[in-house]
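Missing here is one protein chain; the remaining ones are kept as they sit in the complex.
For chain A:
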């Protein structure tokens, strides 16, 4: 019957807008920049590079995982959670919140601890709306 999923988006066909190889190449490029910034202790900039152009529109899991590994690297390297978030550009809040939930889903103790700390601070800064958007958005999944 046609009454199966009320609310799930019905896409006619999903068109991969970008080649997965290109995306992975871009992530590798970003990794180099991020490593350099981390050595210079510029955590916020490193996070912004990692979040920029995140492969949310693609369906390829490898691309998403590749970018997640990069974001994870930055999150775990950060000691000063407050400093990281205060200077972060507000356009990245929703995206970061999605990555935090991905981190919490891993179940890995150190990752979860760090993500929980970040989650608390990010919610104070961005509000509950940010959490809503991270949970409600099922198209642009990280």
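Structural remarks
To be clear about the criterion, a residue touches a chain if its C-beta (ideal position, glycine included) is under 8 Å from a C-beta of that chain, and two chains touch if they have at least 3 such contacts; residues count from 1.
Quick note on the criterion: contacts and distances are computed from a predicted model.
Hidden from the displayed complex is a chain whose UniProt protein name, among "Sodium/hydrogen exchanger", "Actin-related protein 2/3 complex subunit", "Cytokinin dehydrogenase 7" or "Ribosomal RNA-processing protein 42", is "Actin-related protein 2/3 complex subunit". Residues of chain A that touch the chain left out of view are 2-3, 6-10, 94, 126-130, 132-133, 136-140.
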